[in-house]
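The structure under discussion appears below in the form of structure tokens.
Yeah, one chain of the complex is gone here, protein chain that is, but the others are all in their spots.
As written, the chains take the letters A, B and C, and residue 1 is the first residue of each chain.
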Amino acid sequence: MISFKNDYSEGALPAILHALAITNEIQQGGYGEDDYTQEAIELIREKLNSPHAAIHLVSGGTQANLTFISSVLRPYESVIAVTTGHIFHHETGAIEATGHKIETVFAKDGKLSPSLLASFIDQVEVVHMPLPRLVYISNSTELGTHYLRAELIALYECCQSKGLLLYLDGARLASGMQAGDIRYEDLARYTDAFYIGGTKNGALIGEAIVINNPGLQEYFSYNLKMRGALLAKGRLLGLQFRELFKGDTYLSIGAYMNEMAMKLAAGIREAGYEFLIESKTNQIFPVLPWKVIKKMEEKYGFYVWQRVDEECAAIRLVTSWNTRLEAVEQFVADLKTCS
Amino acid sequence: MISFKNDYSEGALPAILHALAITNEIQQGGYGEDDYTQEAIELIREKLNSPHAAIHLVSGGTQANLTFISSVLRPYESVIAVTTGHIFHHETGAIEATGHKIETVFAKDGKLSPSLLASFIDQVEVVHMPLPRLVYISNSTELGTHYLRAELIALYECCQSKGLLLYLDGARLASGMQAGDIRYEDLARYTDAFYIGGTKNGALIGEAIVINNPGLQEYFSYNLKMRGALLAKGRLLGLQFRELFKGDTYLSIGAYMNEMAMKLAAGIREAGYEFLIESKTNQIFPVLPWKVIKKMEEKYGFYVWQRVDEECAAIRLVTSWNTRLEAVEQFVADLKTCS
Amino acid sequence: MISFKNDYSEGALPAILHALAITNEIQQGGYGEDDYTQEAIELIREKLNSPHAAIHLVSGGTQANLTFISSVLRPYESVIAVTTGHIFHHETGAIEATGHKIETVFAKDGKLSPSLLASFIDQVEVVHMPLPRLVYISNSTELGTHYLRAELIALYECCQSKGLLLYLDGARLASGMQAGDIRYEDLARYTDAFYIGGTKNGALIGEAIVINNPGLQEYFSYNLKMRGALLAKGRLLGLQFRELFKGDTYLSIGAYMNEMAMKLAAGIREAGYEFLIESKTNQIFPVLPWKVIKKMEEKYGFYVWQRVDEECAAIRLVTSWNTRLEAVEQFVADLKTCS
Partner (left out) sequence: MISFKNDYSEGALPAILHALAITNEIQQGGYGEDDYTQEAIELIREKLNSPHAAIHLVSGGTQANLTFISSVLRPYESVIAVTTGHIFHHETGAIEATGHKIETVFAKDGKLSPSLLASFIDQVEVVHMPLPRLVYISNSTELGTHYLRAELIALYECCQSKGLLLYLDGARLASGMQAGDIRYEDLARYTDAFYIGGTKNGALIGEAIVINNPGLQEYFSYNLKMRGALLAKGRLLGLQFRELFKGDTYLSIGAYMNEMAMKLAAGIREAGYEFLIESKTNQIFPVLPWKVIKKMEEKYGFYVWQRVDEECAAIRLVTSWNTRLEAVEQFVADLKTCS
């Protein structure tokens, strides 16, 4: 069975495994005090054109989110996100477990905008409601959509004007960037912090938290240790991000995943089906008859995302760094047969 | 420079790297729903002779401690530990950050006993002090000492009689077990839960939380997700523990580290030095003149553990799965030259 | 200026002040170990016909909610409430500050029903979303509506069948009970816990938490102390609830407030205005032209609750144990003049 369930079904880029092998016996410092982590940080800083960005490597996305978000909020402060935001919808209350409310606004395409933000802020009451402090967005979003550069800048400026911090969840950053026009430098300039997803972009595990805002950098390591996010063998994370940020590796994985997803989408459209939402990233949401879904499930792994009506449902298909063109073609061929 | 700073300075057992390489392209389920994790769990259960133990793999020790401990306590309940206990001394308030007080008792050798426990319990007041609920011990301890089987059983029975849970931090479990007479089955019978340390025993990262007490097993996964401890690519953890628990691999690493540490200790003793505390595990604490320490620091990495007096301090030397006999011999030879 | 802003603008029932005066020099135990608290508890138990109910007196409603709710939840468990629920909307993230997410469903009339509950439960995912555990309702609700006995029973039975606890916020319990047909015994039988509001029903301060479910009673006092809710001079709370639960005092205050509110509503309707929502309790929400609102604000205190359109807004008027008939008549007369 071929799985399109997600982008973490396989292991890691061969280059990462190779790097692990050839450095294995070299003694290194613990807790991120290893050479590889330092090299990774320097490579990322260069890409961002931001020599003073504080960069910390952690093992997973929920961990990145909860550790960073809780580190910048005072106890009575809240986060604003869209209702489909990963921290609100799919992290088992991880932010609330650190003591903070997530306020939500509904966005059909999973993207936050200055006007949605303003409409929420306008009805916040003093003292009897938490003070909103941080805005959370994802790129690409949980619905496969992505932000454009102008949208990111507008949102950041809106946040600035309202005393809000902007944080971007980049679990699928490469795919999101390649679908749009946001460049590394934009992330460094138009967010207070973000994380660069490794797990869903060819690493074994790992996410790189980047803190741009200098006022949020000091003491962040204490939070990492306190939340159980500071790995003794930080070298494992360092090596992977060093490999991902050599040359164009990181973004080219995103480009590859998007290409595979677009081929898949084209084939599905050719077979006569529509999509729940337009996506140019590695997550696509075709709407198929239940009967066809049942049939396809016999040979392929994927999630049924959302019931549309009696007849149809949207499924989610995700491509990865290791998705094969043959798998895509086979899927489309089988779909056409089913119809 | 050769480092005796800790047991996580190198990468992983070659068998682990090999397993990663040959399984890399095989698609697997996420979040621990992969074959390797299931295989690892079965191997561990067999060793423990405990088919119903709940086993969860996480990336680090502080994470294992905070996730498990916070999962079993009601808000007003506390943990009891010795003052040198890792959760009290060296985890940046990770347990308190989940809302719980750690009550401490002093133990010269870093080991908790029924009488120390009783003396603490006797002075607890109702309502105005937290209700003690869980006892935390480490094996081997933070001072390099270890528990004997009879001591573990006595402590567990004491806990049982007082309505307390017993939890064992096994960051250095193999070394602790090989120094004494505790067997896998004892851990399954005489603790409510414990974790098997991988990071300090030849893995890249990873610890295996074992929950023996059936009343504490249900819903534990929710805590993992909520604390950021549930890895999308759980396969990384599964593969490693599968390799460590094939045959005697896990314990034999402990035996090897202990052997290297004992050779080092013998050489140091031969050179005329005493130890802060007796240790049969992979951490030893020789007391050296400051002058000698300075000299040795030029060629070797280690921590100065504790000032003894004007003349002397204890240093900590730690051996690992990859410590070479030549390094041990070189250290001893250099020490003799220094003296 | 006469205030209809809320039901806590005045002091306390004269009987309460009298009781404070005549007991002032009598020495009593601290932390709720006083005779008055015991007497109050017995009076409440009699009303509830529930000799084993655990009853604890605290100083405020948010405190009652956060202390009780956090005491029964495991870390990964959530609360379900309507979006207008006080804990979600107006308590500054107090529940989230104890580490728990509040999941919400929308209800036009501010009341939760089995079908709304079921529709939420149906889409909860395992592990990646918190486990719902407690259902929060208010009676009367934040919109002035109230539950009927049959509705409470249906909701409780629905909760029971789904393994959920039912908790009722009784900040305005007397008003809510008098508007409908719920009796004290029903609260004891068809909720797991609830609180009886004193502050908004003629006390200086104070709410009585009643825990019906025996499994939730033990150790609750520890939570009170830990959350800062255990008053040294518990006598102040005990005396007040003793006075409120002598004879029919408590409910008769509710009846009086409702009567004043209904007179006010009748006058407003007579003056030609409609209401945002039907209410039989001490909170009413007439819809008035902005022009009229401005005029009335000169002589009366009240909150503008919600913009309706360009022309109109709903205001909130609240009656209290001390609202005078003359004030009600004057308001209506002035309103008629304004129109």
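Just a few scattered comments:
The definition used in the following text is that contacts are C-beta pairs under 8 Å (C-beta built on N, C-alpha and C of every residue); 3 or more make two chains touch, one makes a residue touch a chain.
Nothing here was measured: the structure is a model prediction, and the numbers come from that model.
Per the touch definition above, the residue from C:K200, C:R242 or C:K280 contacting the chain not shown is C:K200. Only one residue in the set C:E25, C:E298 or C:E326 touches the chain that does not appear here, and it is C:E25. Within the whole complex, the absent chain has one touching residue among B:G32, B:G61 or B:G99, and that is B:G99.
Among C:K233, C:K294 or C:R307, only C:K233 touches the chain that is left out of the view. In the full complex, chain C makes contact with the omitted chain through residues 2-3, 5-6, 8-12, 14, 17, 20-21, 23-30, 59-67, 91-94, 97, 199-200, 204-205, 222, 225-233, 235-236, 301, 322. Interface with the hidden chain, as seen from chain A, comprises residues 31, 70-71, 74-76, 98-99, 127-128, 130-131, 219, 221-223, 225-226, 230. In the full complex, the hidden chain is touched by chain B at residues 75-76, 78, 89-93, 96-101, 125, 127-130.
Here is the rule we go by: only the chains that are shown with their structure count from here on.
The distance from the centre of chain B to the centre of chain C, with each centre set as the mean of the Cα atoms, comes to 50 Å. Computed from the mean C-alpha positions, the centre of chain A lies at a distance of 33 Å from the centre of chain B.
Taking each chain's centre as the average of its CA atoms, chain A and chain C sit 42 Å apart. Counting partners per residue, chain C has 75-76, 98-99, 127-128, 130 as the residues that reach two or more other chains.
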